[in-house]
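So that we are looking at the same thing, I have put the structure below in structure tokens.
Here the complex is missing one protein chain, while the rest keep their positions.
Up next, chain A:
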Amino acid sequence: MAFLEISSLSKFFGNLCILDDIDLSIERGEFVVFVGPSGCGKSTLLRIISGLEEITSGTITIEGEVMNDIEPAKRGTAMVFQSYALYPHMTIFQNVSFGLRMARKPRDFIAERVRQVSSILQLDKLLDRRPAQLSGGQKQRVAIGRAIVREPRVFLFDEPLSNLDAELRVQMRAELMELHRRLGTTMIYVTHDQVEAMTLADKMVVMNGGRIQQAGAPLALYDDPDNRFVAGFVGSPRMNFLPARLAAAESQGVRLEGIGGFGTATLPLPGLAAAPGPVEIGVRPEHLHLLSDGADEEGLVLEGEVTLVEELGAESFVHMDLADGTHVTVRAGRGAARPAGRIRVRPDLSRALLFGSDGQRLRAGDGRKV
């Protein structure tokens, strides 16, 4: 059995289903990130693990022990809130030691623990101050300190970096990774920012509409998404989806027509048994190659009107509209495209993904009907 196991968990607020039949196992020491758009249920799932929210049905176990009816404080979890939730009337020392004081630990023990934690997080000089006198990053560290001091089995982070500015966020991200390496404790982290999720996670859990869409290593999700939602959510800029029609599934691959309104191509997906019908081709911006003016037009070439060029220094993103109105983003080199006019791009079909009309991925060897 895994360290933390969630099985058939559902949560309703009245008649509203927030979480629908969640199954998830988390190993000891893993850094797990729940990611998804707002309202997808990721924070609720985290709060359920902490015990702040009750379960409608299903079970949660930590180290084999069922947690459903255990008090939040007795679950061995500690949470860092988005708002930090520091007690403004207490000094940093009192904030960090609050949990230990509530547990009536001896005074010497408390002082020693707080000293250890504050040296890990470089809070030593701040212990006598109050939260209002600290910067955002420092408050964040205090909130983490308050969690660490209790030596929990699981750390829970609820969008802890979203109140920080961009630079500080990158810095705190690195500090969190370092902290995870140092403590080796299981961490569960909620964010809506997929970049944060990609960089932090051992295991990334993409959620939408109260369901887990896919869970796995970040790059596995990036390269091999199970459905259109995960494909579109992971990666920035997002994946391009080209509407097409599946004409025929042959033994070497599937023949597609009407790609972007006019193109035809064969995707190398041997063994995919699918009936003809509308599908979508998913191509990441880096798998579209800009063609120079005189280049040959062998294979599938998409032509469109440039609408915007974002120059980022090392690279640029070219936004274009195809003839049928499909919006496409292309990753190109610096200064590769003029800010207006027509351009042609060639998709790398060996990297392209195919999605059925229900949004599910169609893979080679799939026997499923479209």
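In this section, a residue touches a chain if its C-beta (ideal position, glycine included) is under 8 Å from a C-beta of that chain, and two chains touch if they have at least 3 such contacts; residues count from 1.
The rule is short, and it goes like this: contacts and distances are computed from a predicted model.
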Identity of the absent chain, which is to be given by its UniProt protein name, from "ABC-type antimicrobial peptide transport system, ATPase component", "Cytochrome c oxidase subunit 1", "Carbohydrate ABC transporter permease" or "Oxidoreductase": "Carbohydrate ABC transporter permease"
Chain not shown: contacting residue from A:Ser7, A:Ser83 or A:Gln252: A:Ser83
Using the definition of touch stated at the top, determine which of A:Ala2, A:Cys17, A:Ala73 or A:Val306 touches the missing chain. A:Ala73
Which of these, A:Ala103, A:Leu219 or A:Ala340, touches the one chain of the complex that we don't see? A:Ala103
Absent-chain interface residues of chain A come out as 50-52, 72-74, 77-79, 81-83, 85, 87-89, 98-99, 102-103, 146, 150
